[in-house]
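Here the complex is missing one protein chain, while the rest keep their positions.
== chain A ==
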Amino acid sequence: MRREAPQKFSDYGPLFFPAGMLIVFFVVPFATMIAVSFFRRDPAGFYSPDFVFDNYARFLSLFFGKVLGFSLFLAVMVAICCVVLAVPFTYLLSRAKRKTQVLWLVALLSILSLSEVIIGFAWSTLFSRTAGITNLLVMLGIMNEAVALNPSFGAVLTAMVYQALPYTVLVLYPALVRLDPTLTEAARTLGASPMKSFFTVVVPALRNTIVATLIMVFIFALGSYLLPQILGRPQHWTLSVLITDQAIYQSNMPFAAAMAVFLVLVTLGLVALTVYAGRKGEAA
């Protein structure tokens, strides 16, 4: 049976429910959010319809600039750490026995699906004074006294790398499995060490994949909203935290919506860049 163009009206039948659901519960809410970003805040209730740019004008403050700058910096750091750790790991994984691969994939998926709340709680335990990792160092005689390691920037970064690492591996996995094994075999035959063939053959061959992965992990990290709250100080709060804060605790929906629209624009710009990087990769 060939794929045929729909002829009768009833051929469109299967599309009605999915299309309806996606339009009503995704497109419409999205449009509502954009509309609200131009509304005026109503201290008594949620907001009142209007058309003002005040919410966007607030971006121009120093405070907002700092938060945005920090969010971008944090996401870049997470993306770099994850890719640096994940590329060699995924490469080794893609060359491992099938059984080993499946085992790791199950473990990675289990951690990837863990709630941010749970990851935050687990790391706050690991960084705590009474049950934390410093107790281990005391036991080994490296430290004199157990200390709390959070709230701190390092704690936020570590937990976010933990959260994003399985994602990074799973994004890289298909590309690395498909990588032609004869490439490295050739390099080895010509006398390159495994390390050397990895850095001179595998990494350059995957250049575009790596760039695309960096951007995807960056977007993923940009979405983190709980870890900076649980493990960081207020100066470590990101744009996502601020949006939640404004929407829920300050009841300033229009400002939250304006920030969200801004975040969408940043994300879409990056997705476009990823697609562009991917296209270029295929052409090469």
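Just so we're on the same page, a residue touches a chain if its C-beta (ideal position, glycine included) is under 8 Å from a C-beta of that chain, and two chains touch if they have at least 3 such contacts; residues count from 1.
What we mean here is this: contacts and distances are computed from a predicted model.
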Omitted chain, identified by the protein name its UniProt record gives, among "Putative ABC transport system ATP-binding protein", "ABC transmembrane type-1 domain-containing protein", "Acyl-CoA dehydrogenase" or "Spermidine/putrescine ABC transporter permease": "Spermidine/putrescine ABC transporter permease"
Candidate in contact with the missing chain, chosen from A:Val201, A:Leu263 or A:Ala277: A:Leu263
Of A:Phe64, A:Phe89, A:Phe153 or A:Tyr276, the one touching the omitted chain in the full complex: A:Phe89
Chain not shown: contacting residue from A:Ala19, A:Ala57, A:Val84 or A:Leu183: A:Ala19
Interface residues of chain A (partner: the chain not displayed): 1-6, 11, 14-15, 17-19, 21-23, 25-30, 32-33, 36, 46, 85, 88-89, 92-96, 98, 101-102, 104-111, 113-126, 128, 130-133, 135, 162, 165-166, 170, 173-174, 177-178, 193-194, 219, 222-223, 225-226, 230, 240, 243-244, 247-248, 253, 256-257, 260, 263-264, 267, 271
